[in-house]
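With one protein chain held back, the other chains of the complex are shown just where they sit.
Letters A and B mark the chains in the order given here, with residues in each chain numbered from 1 onward.
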Amino acid sequence: MSGATEENPAPVAATAPRPRKHPLSYLIRFQSLLGLILVVVGGIIFSPRRHGHILFLGPENIANIVRSISETGILALGMTFVIIAAGIDLSVGAVLGLSSVLTAALLVNQGWGLATTLPLVVVVATLFGLMQGYLSTRLRIQAFIVTLAGLQAARGLALIASDNTFININYGHGPGSAPPAFAILGERLFGDTFPVATLVFLALAIVATFLLNQTRYGRYVFAVGGNERAARLSGIPVRWIKISVYGLSGLCAGIAGIVHAGQFSFGSPNDGSGYELSAIAAVVIGGTDLFGGAGSMIGTIAGAVMLGALANILQLNDVSAAMQLLATGAIIVLAAGLQTLVGGRDGSSR
Amino acid sequence: MSLPILVLSGIEKRFGGVQALRGVDFTLSAGEIHVLLGENGAGKSTLMSIISGAAQPDHGAMSLDGAPVNFQTPRDAHAAGIVMIPQELDLVPGLDIAANLFLGHEQLTGIRTLARSRMMREAHELLRRAGVSLDPALLVSSLRMGERQLVAIAKALAAEARILILDEPTAALSATEAEYLFGTVRELRARGVGIIYISHRLEEVPRIADRVTVMRDGGVVGEAAPDAPQAELVRMLVGKDFKDLFPPRAGLLGEPILNLVHARFVPLVDRAGWQAPQDVSLTVHEGEIVGLSGLMGAGRTELLSALYGFEARGRWVGRVEIGGRPVKLGSVATARRAGMAYVTDDRRGTGLVLGQSVARNIVMSTLPRVTPWGLASASREQAEVSAALSRFDVRPRVPSTRVVNLSGGNQQKVVFAKELLSGPHLLLLDEPTRGVDVGAKAEIYRQLRDLASAGLGVLVASSELPELLGLCDRIIVMHGGITVASFDAGVSEETLRRYSLGEVQAA
Partner (left out) sequence: MKTVKASLMATTFAAAAFAMVAPGAQAAQSIAKTCGPNNQYVIGFSQANFKEPYREHVNHDLQTLVKNYPQFKLVIADGQANDNTQVSQVENFLTQQVDILFISAFEAAPLTPAVSRIYKAGIPVIEMDRATEGNDYTSFVSGDNRAIAKEAGEYAAKLLPDGGEVAILEGLPSSSPAIERLEGFKAGIAGNSKITVVATQPVDWMQDKAVTVFSAMLQAHPDIKLVYTSNDLAAAGAYIAVKQANKLGQVKIIGTDGLPGPSGGIRSVADGEWAATFVYPTGAAEALDLAKKILIDCATSVPRLVTVPTSRIDADNAKEIYAKGG
């Protein structure tokens, strides 16, 4: 719903009477950012201070936050397409693991170069996603089931690819080590502040936002998720759209897996376990409707950053494990609840 | 007739700046079916909310059995024996009929478990009293709409209803189901239940009503005889003559657009109750409105969806031509390439994305045009949308309004705008005025005629004979998937009916 209000700001007919702006509507515009604002304000209030500086807002700390969400953020970008198309993809964490292991295995064990390894990993992950989409639409199995099965399958493939172990990535030349250029994914740029992993996320976020909001494909995704029959009646290639969103999600998981391998110089078949839930949480907190047809990419990005900032402020304050879990749960519900509250007024105020 | 049990006098109700009811008098007797007619916004719903306790009048008095009553909540009205059955039935699909009938007041055994067999027995009795022969152990989700309607009525009986309010109960029913419902309603009347029956369908009135009250603009226009001709009812409803609803015919025909000669549709899979077109011959010309008539199950809807390839997989055999050239129809893509557009009878369900903006909906079928190179072009989209909004007079004329917030009539306009924006040559329409009040019907007729004069061919299926007779240039009667006859505008209802029943075979 936020997508619709954001993208049609200009009145079309000059003669048409423009409805008076409800004061709340400004809040509604930022609906998807509400959770983030909440957490940032809380972060500033509760942040430890040193020499009068708010640690939470320090550039290194911000860099830490955006680095920590780069992988789940990338997953959430793909997940946004899937959920707007009224689907769900539970396999992303496992596909991340598969891609991470595959990257490490090909670079280290097989001694392949980056130019062959990285495209291959991305293609494998994308095909994996497309396969799930195909099975779900063709056999009419619920996406939840198909991708749950996909989660298991991807973990199994990861175990095979890694030969049941984990692979350390050493840099250097010759057999048994990866090209040193790959280490850049773990570096920080611009005076050691900006993590490269975040840069990848940012670049993909821009592409994803553009794809969702500014292209025909994005419109098709909204239409299919909003009302599949109406979309079919309008001549939209419904089946292809439904398959392709899983391909996009797989693509994102593939890239996230490469980033994971690069960031940690390590590929393990267990990488990214549970990441799918963080990604789904980011999407839903960002205001995307789990039933499809409504949502925004900006919201998803804000949701991902919110989750990272929340974990960060709790860790800065050395909050105990139990309290971290409790606080995270409470704040997710609070953020989502506030959004529905404000979103609900959107509907009834007209 | 006996004394009225329910009497309302001088009821007034105001919502903000709108005077919803201006001094309404209304009575209901025991054992009477009182039909209440009115356009959307005439005040029927407000009046019913007051009777059923969901709203309180600003002025006026209501009495039940001679004693003044003042219901504060629907629960009060319910306790007094007044039950309203809304259009959206409040049944739980996943539970069986018995569980639905006893929902909220389940009977328990001594050890506080559900008294299942006792409830089954009583449910059986309740259904029998409502004249329904259904097994109470059936899941509601397995029932057809008409059967659900009957279960809802049985549920009202379980609550010892003395006054039953039915809000457009036949809106979603087939003709046979509706007939069955009438039987049940008449039986309840015989038991002394007072029934308020709200309807849009004028043709139902003579078959069910004991008394008819017509409302307009928050007031009662008057009472009509149950056998009053439709023309008179329409005049009371909209203040216009019936024949004025239909725009004059243009009479100028262009080239043939769609031409079917002994065409047959072979479905990929046979579906029960899906009457595949067996032997269809018809022609639709530019500028022509052709009606499809026939009983339920004659294959009207199936013909349209098979032509468009929508939720009908299979292939056509025989001669199928568009614009004089043979085409292979069978998928939405080919139908659209051939210049067809389709508006189903379920406009909200298949025509609109309710949660999205008017603009998004309107450009949905023409996305390739407003997205050159696959990129969304805001300027093209605005141009298309603003042109469509003014051409179809959608109100409010704000592209960012969510469709769900529009009135039913405006939603309808959005559907038409969306379909016609793609510039089709042939429009397929299924029951274009189902669930629409008379005023909005006239608006739709006018638009269709305007479109036809601009060269569009229209093929419209409808179960309302007066509508087909008033609107169409030609009417084709179907029976069992076969086009049995074709008539020009002047044909009589009686003739159409006889051919529809299959009593007469076409020459």
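Operating definition for what follows: a residue touches a chain if its C-beta (ideal position, glycine included) is under 8 Å from a C-beta of that chain, and two chains touch if they have at least 3 such contacts.
Keep in mind that this is a model prediction, so the values were computed, not measured.
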>> Could you tell me which displayed chains border the chain that was left out of the figure?
In response: A
> Of the residues in subunit A, which ones touch the absent chain?
Replying inline: 48, 50, 55, 58, 60-61, 63-64, 67-68, 71, 159, 164-168, 170, 176, 186, 188, 192, 195, 260, 263-264, 266, 268, 270-271, 311-312, 315-318, 321-322
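By definition in this document, only the chains that are shown with their structure count from here on.
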> Which whole number of Å gives the spacing of the CA centres of subunit A and subunit B?
Replying inline: 44
>> Under the stated contact criterion, what part of subunit B meets subunit A in this complex?
In response: 308, 310-311, 332-333, 335-336, 342, 344, 349-357, 359-360, 363-365, 367-368, 371, 374-376, 378, 382, 385-386, 389-390, 396-402, 404-405, 418
> Which positions of subunit A touch subunit B when the two form their complex?
Replying inline: 1, 4-5, 8-13, 16-19, 213-220, 222-223, 226-227, 229-237, 289, 293-294, 347, 350
